[in-house]
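For this depiction, one protein chain was excluded, whereas all remaining protein chains were kept in their positions.
Chain nomenclature is as follows: A, B and C, assigned in order of appearance, with residue numbering initiated at 1 for each chain independently.
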């Protein structure tokens, strides 16, 4: 989590101040529940709320205490006691550190997930807008980096929209995985605390109770959360790489917005580089790199060991802050993306019509040729066009008309018909309806 | 995928024969749909079914053709044509290779997922059975590898049950991710094939149509699938490591079943090693190692490149076969696990009652001591017990009774009360009800 | 390890037959050493060699025995005893299974490394040959996918040569890491076997003795080996991606060789795809995915646990076989790569001379402008060229000459001088000498 790649709202989720405030709330809610049960005096619970709510937690002071006791929770509770006075002895009754720490981590992860869901909504909105804008902007589709057949730039963006809709659904599921509360005492038996306290705190903190804990919330939940972030990061990388490809000098079908004072290179003043999408590519690697540590965190020893803690102190903030930054940046990139339909059109013509080779193949088989014979006839003419230099506009159709075997099967008019590029988009409405729903697709 | 770690049913999903059979079915269903639309003759579609169903695909012959054309799908179609005769020219009409290949991969992955779901059901059944068997088998809970407070062996197994219930839910979601069909032609525009063909084939193959494809089914789906397997593998590792810990010579609270002729070591005839759980631990690493390649497969270039293919040819079979083997082995391990309640009891006594330290702490605070003072009083006596050698049974209670500060706050009878271990299980029914549901928990 | 991506010589290293043969040799050499020490009779050692050398190990029979004893080494020794007769009791004296298994794995890994080193030599030879062929083939260098300044295609290949020279050196170091022998008995104390046996076997098997083992050769060695393969795989991916970029339709500066009968697409007969480099890209992901399991294998429990074994049974063959296949394929790809210098030249001209922008910048600062003012002047004219459509040949120079500020600082002739592209290669000999050495660079 470095300032360069952080946004304030997400960073705030992970500040020490936020954590201590959540810790206090969990303790205070637990105290209320204990008071309701008669385990501690009612007015003690009230005092805890009253004094604790006014407290300003002093991070430096807590670290000072921790340096002695070597236990961060005890340090916090000791500091809290300084505000609470004698009532402090009713705090943390029957609880174990992880009841507070793990529940607080759940709160932070769900808050982070909420910000990421909002990020995804922004990205989806940007993708939808630009997709409709370019619904019929003809462009060449490429497989293996090689011209294949035409598609539209809107369809490309519809694919991204569809992918990030899945990302959103996955993130919701991942959020639910970690939206659990644990107040179950040492080794999770509730021997020292009634299960109703957990239910009470869970409800107040917007979480569900963990069905069975072992002094910690089981880490398969967190593994699933971070694995999901890794998949989302990979989808971001896919879109970023698409932009980087489109901005290549020889392709230049789209370009990241380049602001007035911006400089592309310290040495080459002519450069306009896709730095945002390259940056996002790198950030995807970072988020992905946090998946394996999260998976390795699952197999803790017996009821718990604390090896997961140092991992989570880093990847908790790092993965969510990085993803938040990158999603936000990707949204801006899409919103402001400069699109060049003329270049798309020009590139489309580059291969002299070869992108319609399959149509000819189909027509030849329909006209009675075997698939094998048709394939050979088409490939024979295609390879000739492939080797031509310079402007190849219309060359493929010309050659086909002149080929005796093809000519015997198809008339010149039939051949011309196969070279109407707009035909490739005849199902674009169906696709948009599938992706965006019937209303939006109008 | 090596025979040593494979089970036949899962291996069969990934055999060349199975793949070619699925390929044929996809082509034949597509032909039926095309015939319904009038794109190809009705009787051509029938002939395709008739001749193809009788065909025995010759893997060696297909490889021979592939060696020449360097394209596996064309090799298959050429071989298929040898069975179909002239009707072969109506096969694959308007489709692209990936329509067949990707849809077939979806079929294989969903079949594999179904086998894995059945594996999980078996494991869950074994865990449930053993959990109820040991619902009140008292055992020490351990945090950091150190004795903490008592729990029951059944609660440990209930935790595993709960974790694998989540695994099952996740796998269902992962299965749905990849249960999609694509028949959309080059670059996914349906320019050469009607969307209704896709709907028809999807239904026949038990899949849903992919809303928008780009000549391939987008790989974020597969990434999510393999990431989920990685999380499940990590949960398996957790349970395997628990067993390995319990079987340690000094602990020996449970042991893998050791069959009659079995040998533990080539040199040390006395050895009985937890080899199954160690094996599962290693297999978890293998499955987890396939997550990152799957994530790296997402960002393909433009409408598609084929870099994902070599990855999937390996991790498709390897991840599912390995997980199937390991889950099955884990189930057997749990079913036959030899449990030693007496050793659990003996280990529990090891620390002279220290595992009840929190109860004393709570009682002291209830009796009016500050949390700090109570903690110090308890720790003072606990550390003395900690340093004793030999049999420590009952020592902690003795010391507490003799401590002036503790004695002033608690009577001898009150102290004895805190050392009734069965009290630790007072909420075991609640826990079982949460995990297994009300009926099963009876 | 699947046949599609395997070459026979490397596969043979990993066959069961090879493994059993190595196992026998280790046992027989150990017997010779023990006989020299007088621990076993001399003629027993001779008989072991005599009968064992003639034995044909029956893999199925060994598996049958293993099914009963559940221990692969004991199964092998039992089978071996069937050949050796009464002398079999002198086999494996004082050894533990891992003495044989780990040493054999070292032999397999070093043999595999030797094949990979030969692969690298072939690749280096191909790169050197093509680099000299294209030492002065002018091509545009690209940063961020955007035209930067000219370089030569030979320099690109020299970079790859330099990178794979490093790969070779790393692989040699990695080979040395695993080229160790262990014959130290249970928990590695030599309590049951003299250290001289280890020294004897090590020398015979071409290995060094492990200084201190713990019943196993420590797995940090193997981790380093597989991590190194992961780095090499990543370098392969880099070169493969370079080729894929160069073959893109809009770039087409180089192309994988496309054989006579080859077909690029089942539906689009015009396609010529960079399938070899895409394949290599995927294989790099696979090899890289094996690094983490190898790293996770290091932290075994105490003197050893066997969780590493299932991992190594897969990644041992898989990583080396895949890398061998991919390196070999990459070599063929480079040897036969079709290079288009004319397209390189044409692409170079695309930006109307903008690639010389830095030279102008430098000349302006030399002529007295501040760096800031010079940068602005150059960028101002560059951006105009950037936005031009159609043929831009020579446009940048024209604009610069017409710019009052630039014109005041530089004469028209001085400007022309900066547009001599060959100047960019003035240090190509120095570079080649650094990379290939003085002699070769002639």
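Just so we're on the same page, a residue touches a chain if its C-beta (ideal position, glycine included) is under 8 Å from a C-beta of that chain, and two chains touch if they have at least 3 such contacts.
This structure is a prediction, so every number in the text was calculated from the model and none was measured.
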Selected residue (touches chain absent from view) among C:32, C:214, C:249 or C:279: C:214
Among A:15, A:53 or A:307, the residue in touch with the chain that has been omitted: A:307
Chain not shown: contacting residue from C:10, C:91, C:120 or C:348: C:91
Touch criterion as defined above, residue of B:25, B:87, B:278 or B:403 at the omitted chain: B:278
Footprint left on chain B by the chain that the document does not show: 140, 142-149, 244-245, 247-251, 263-265, 267-275, 278, 292, 296, 342, 347, 350-351, 354-355, 357-358, 361, 375, 378-379, 382-383, 385-386, 389, 396
Absent-chain interface as seen on chain A, which is shown: 1-2, 4-5, 68-71, 73-74, 77, 92, 94-97, 185-186, 192, 244, 259, 261-268, 273, 275, 278-279, 281-283, 285-286, 288-293, 296-297, 301, 305-311, 313-315, 318, 322
Chain C, residues in touch with the chain not shown (by the definition above): 77-78, 81, 86, 88-94, 96, 141-145, 148-151, 155-156, 158-159, 162-163, 166-167, 170, 173, 177, 185-192, 195, 209, 211-215, 218, 220-221, 223-224, 227-228, 230-231, 233-235, 237-238, 240-242, 245, 284, 288, 291-292, 295-296, 298-306, 358-359, 362, 365, 369-372, 374, 423-428, 430-431, 434-435
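Here, only the chains that are shown with their structure count from here on.
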Distance between the centres, which are taken as Cα means, of chain C and chain B, whole angstrom: 33
Geometric centre distance via CA averages, chain B-chain A, whole Å: 24
Where chain C touches two or more other chains, by residue: 244, 263-265, 267-268, 273, 275, 278, 292, 296
